[in-house]
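For this depiction, one protein chain was excluded, whereas all remaining protein chains were kept in their positions.
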């Protein structure tokens, strides 16, 4: 049975590109750097085949932290970046590494913590109150500490709460979301997580959601093509084709159709004003 | 290319300027690994001694087990200890996961088979006459063991250095058991993994340079001791 399915899988892999599309692009490989959240959640694995079938492009995804994803873009190692760190994205464009930032979607963050909820976070309504209480009770809190989008969001939230987290209760792990959730479970600690990783791992976790829905917890994703002026040999046409598809009605529908345990992870949020981009999209042929 | 040279330059500046964050990580690394070696060495030497000179059933099997243990990837050792120390594991009560103690335990587990295997080889090369002479001259068993080890000290030193080199550069088990927590369990290899994932190449290279220098120093020492060992033999 297992053999049969893997044989089928193999044959689709081989056949797909051939039947894909009549007008195969000149440079069919698009290199994209993105954050672990989009890859680990399974979003890209679900929606990218639609794009690839339609256009004949093949998207090669490198899933890393936001910081490194942008760095890969700055170095011209990839053609396009899909990340969630608004301020850095704007800096990236302003510095001339990318052409224009397009809104794609957002997901949201949630706070999870031990069932006993020693800091009584469940009783709070806002991030600010929640964080103040965690700090006041010195309840263990695990921070990503890896400069990822989630980490940046967390730092911003502490700032807004007016708390400088420090001390033995505050642990900067420097690891991915999955690992940090695992650590928090072991240490009976609070942590901030994106909903996607939480949904994918909640079955095995002893933690519970203690705060969700606050406006400050929304996490917008942007997609940026690496500047062709800066790096002429990038696959700019491919990058733009991918962006166009992601913000098209079809792409946006695919994003909202992606569900885990019956819940959408990402909410499409393409800005209609951006759908007709300022730069002429390169013709694919 | 530009990235490498500029990152290396920044790295050197970080190191020489005594960047406290950087040196803290280096200090944690050394503290954990030196403690692990210190704790692993006595039992490892004892076991190597028994394997080299003892006559007991299962000796060959034990040697085979030690040599197999050498081939176990660090992450597997890390994972096994993780499961033992996890809240839901049998030793969960101890609350050791994500502490330096857990890292020390992981590094002991990593160093132990290498120490035993290399010390065993060194002791096997020892002259049987050394043991007999010590005993005939009235040395207690313990003193005779000590004498014998002293006679092959260069080989044993190589074992120590090689094991230290193995654990101080190891990332998998340290990451899993220590959790890479800033100020507590972030050591050189886990910090390199983190800095690289953040795109902070200068920090990563600075720490990489420390490991490189260390490896170089260890290798020099190793050659020195191995050369000594050959001349003595």
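The first chain written gets the first letter, and so on, giving A and B; residue counts start at 1 in each chain.
Here is the rule we use: a residue touches a chain if its C-beta (ideal position, glycine included) is under 8 Å from a C-beta of that chain, and two chains touch if they have at least 3 such contacts.
The rule we apply is simple: contacts and distances are computed from a predicted model.
Trainee: Name the absent chain by its UniProt protein name; which of "Ion-translocating oxidoreductase complex subunit C", "Cytochrome P450", "Chemotaxis protein CheC" or "Tungstate transport system ATP-binding protein" is it?
Mentor: When "Ion-translocating oxidoreductase complex subunit C", "Cytochrome P450", "Chemotaxis protein CheC" or "Tungstate transport system ATP-binding protein" are compared with UniProt, the left-out chain turns out to be "Tungstate transport system ATP-binding protein".
Trainee: In the full assembly, spell out which visible chains the left-out chain is touching.
Mentor: Result for the missing chain's touching partners among shown chains: B.
Trainee: Can you say which of B:21, B:83 or B:137 touches the chain missing from this structure?
Mentor: B:137
Trainee: Identify the residue among B:10, B:80, B:121 or B:147 that touches the chain left out of the display.
Mentor: B:147
Trainee: Contacts of chain B with the missing chain: which residues?
Mentor: Contacting residues on chain B, toward the hidden partner: 127, 129-130, 132-139, 147, 150-151, 232.
Here, only the chains that are shown with their structure count from here on.
Trainee: Could you please specify the touching residues of chain B with respect to chain A in the complex?
Mentor: 3, 86-87, 97-98, 175, 179-184, 186, 190-191, 194, 196-201
Trainee: Within their complex, state which residues of chain A touch chain B.
Mentor: 64-65, 67-68, 70-72, 75, 145-148, 168, 171-175, 179, 183, 185-188, 206
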